[in-house]
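Here the complex is missing a single protein chain, while all its other protein chains stay put.
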Amino acid sequence: MDKLARPLDADRRNYRTLAIVTAFILLIPVWARAIPGDVLHMDIVNIMVLAGIYACVVVGLNLLVGYAGQISLGHAAFFGIGAYTTAILCTRVHGFPTWLGVLAGAALSGAIGWLVGKPVLRLKGHYLAMATLGLGEIAFILFQQLKGLTGGTVGIMDIPPLSIFGLKFDTDLKLYFLVWVIVMALMLLSINLIRTRVGRGLRALHSSEVAADAMGVNTSSYKVQVFVLSAAFAGLGGALFAHFQKYINPESFVIAISIMFITMVVVGGMGNIWGGLIGVLLLTFLPQVIQALPQWIPGLPSGLQSFSNYELVLYGLLLILFMMFLPKGVADGLGRAADFGEIRARHLRDRRNAKRLEGR
Amino acid sequence: MGDRKQVRLLWGAAALVAVVVGFTLIYKGSTGLQWILSGLTVGSIYALVAMGFSVIYSSTRVINFAQGEFTMLGGMLMFTLCTRGGLPLWLGFLLTVGIVTLLGAGFERAAIHPLKDQSVITVIIVTIGLAIFIRAVAKWIWGTDPVKVASFTGDKPLHFFGASIVPQSLWVFGLTLLAVVLVFAFFNRTLLGKGMRAAADNPDAASLVGVSASTSSLVAWAIAAAVGAAAGAVIAPINFAAYDAGAMLGLKGFSAAVLGGLGSAPGAVVGGLVLGVLEMITAGFAPSGYKDAVAFLILILVLLIRPQGLLGKPADVKV
Partner (left out) sequence: MAHKILRWKLPIALFCVLVAISLVGMGCGTQKVDTSKSVYKIGAVLSLSGPAAPLGQPEQNSLKMLESQMNAGSGVSGHKVQFIIEDDQSDPAKATVAITKLIKQEGVAAMIGSSSTGATLAMAPVAESSLTTQVCCAAGTAITKPVNKYIFRTPPTDSMAIDKVLGYLTGNLKVTKIAILHDANAYGTGGATELAARAPAKGITVTANESYGTSDTEMTPQLTKIQQTPAQALVVWGTNPGPATIAKNMQQLAMKIPFIGSNGIANKTFITLAGPAANGVVFPGGNMLIPSSIPAGTPWRNAVDKFTADYKAKYGKDADTFAAHGWDAGLILTDAMKTAGTNKAQIQTAVQATKGLVGIDGTYTYSATNHDGLNSGDLIMIKIENGAWTQIK
């Protein structure tokens, strides 16, 4: 990777946002602890660990979809490969270090990403979407059928909690900090990646692959690189998931999970480095908030209380409406709202100044 | 790829299929014939779903991830109208097809048409959202249990040479044949149909003959919804419709469409039948757990080696 160019305004904004977000992340457990459980009706730290795990996948997927303009409807496969790798190693090999299992999971995911990415990324658009969908399904069938290796449909139980150099991550709080430090590191990596020549090449690729090719950008190489990176990130997330839940089975890696990841990227905002994170937080917390609503507002009619029946309906509607009205995602919406706020503020200030001048 | 190479490829594929089928028949006799007949039944179902994909693709270059759900709705509506509501089968069938067609056209106007200038990914996500939405509403209305629809002409099996099929299978074959003839005729013999195909490649030229991209899209979605619903209605007595039946059907139907060639109605039939037969033969010879993998393997192989499938035309890349 070549030297990072001098930071532009956009990059400086990204670094500053990273700092702010990190500060928030560190403070959330403090705030969550302060509210008693039977008022909040949600375990924030626990949900945030899961959100952080999903964020590992989505950050990489956002680079692939938002920046490189590709699509993958099978990323749950890489999530699963990471999970199964560390689960198999840590439960079959006595005393296998869990941190090594996590690294192995990420590495194997990346390697398989390279193996399948090279041929599959020659396809474009719908064809690529369907090929990745098919690969995801094949991975699921393998997780189920290779009983000797994966435990088949029953899965793998008693996965040990993560421990790094003697420090055991066996509580939600400890995992929370570990997972989110990893997510922030992945974000930093992504921000830096965007700033390099690779990043600029990706953006050229996104707007027009043919033009980028003509300009000498090695499009196929870049596409595969980003795919491999996103696969490795997903494998990392999957491995963390295995040590968090301590039990995995193929049900956790079905196609619905792949679609959940893509939805997070799309709703959060493709092409915006923060889109993935926004999408993850929104889609992980929204169902929890809706489940907690009947407990926050006791007066809700009982029909609404079995919300699970409506959740999928809303989910589908959300996807449709977002694509129709906010195709660039929430991040873009927030950005535009912030810009709007700025413009209004400036406008008001100018009017005030003009009035002052007139009044004199 | 030149015409000669294409013809040679087609003959090669046909020969391969013939060899597999022949081997099965010789080695397994009437058992093998049973597998093939069952494969043709299942394959016809895939063919009908695949036709829906093809119709929308050939007119608008969009892949409709909710195609399987149209088929599911066909089955569920038949249950409500005929089994629950007591309507005669022919009336239930017409109403079912009518309702789903309106739904398909309505969705096209509401969500697909406004997005005509957006990227491919956006449209893919919208149709995925539609699939999720339809499935959730179906669960809300009908619950999770599979439902029973009476067979059109009874259940007494028909026998040929030691193998058997149920009479409903003949209805499925019949509908498949009717559908492919009608769709092919529409797209190749009528002005509207030919104009719709043209609109996908060159919208301006097409509008000169009076077929706008907008009309094209609407009619395509209506036809796809109709074919899907008809398929679901006719399959329901065999398949036990349920709210989640659309997912697997959509995937397999898409594999069949890709195999046969997206955009070609005869291709959809060929792809569907071949896929169905191959699946059943695999289940016959190999551990049946891997049967589903056949569809996805075929999908990936075709996409990698020859994305336009057996009878399709190569896709253009817009620069």
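Which chain is which? They are A and B, in the order written, and residues in each are numbered from 1.
Quick note on the criterion: a contact is a pair of C-beta atoms (placed from the backbone, for glycine too) under 8 Å apart; a residue touches a chain by one contact, two chains touch by 3 or more.
Since we're looking at a predicted model, the values are computed, not measured.
Counted over the whole complex, the shown chains touched by the missing one are A, B. Between the chain not shown and the residues A:Lys118, A:Lys174, A:Arg200 or A:Lys246, the one that touches is A:Lys246.
Against the chain not shown here, chain A presents residues 13, 20, 24, 27, 31, 34-43, 46-47, 50, 144, 147, 152-155, 157, 170, 172, 241, 245-249, 251-252, 288, 291, 306-309, 311-312, 338, 341-342, 345-346, 349. In the full complex, chain B makes contact with the omitted chain through residues 31, 34-35, 38, 41-42, 45, 139, 144-146, 148, 155, 157, 164-166, 235, 238-240, 242, 244-245, 247-248, 280-281, 283-284, 287-289, 291-292.
We adopt the following convention: only the chains that are shown with their structure count from here on.
Mean C-alpha positions place chain A and chain B at a centre distance of 34 Å. On chain B, the positions that touch chain A within their shared complex are 63, 111, 114-115, 118-126, 128-137, 139-140, 247, 251, 254-255, 258, 289-290, 292-293, 296-297, 299-300, 303-304, 307, 315, 317, 319.
For chain A in complex with chain B, the residues that touch the partner chain are 65, 71, 119-120, 122-127, 129-131, 133-135, 137-138, 141, 144-145, 208, 210-211, 255, 259, 262-263, 266, 270, 309-313, 315-320, 323-324, 327.
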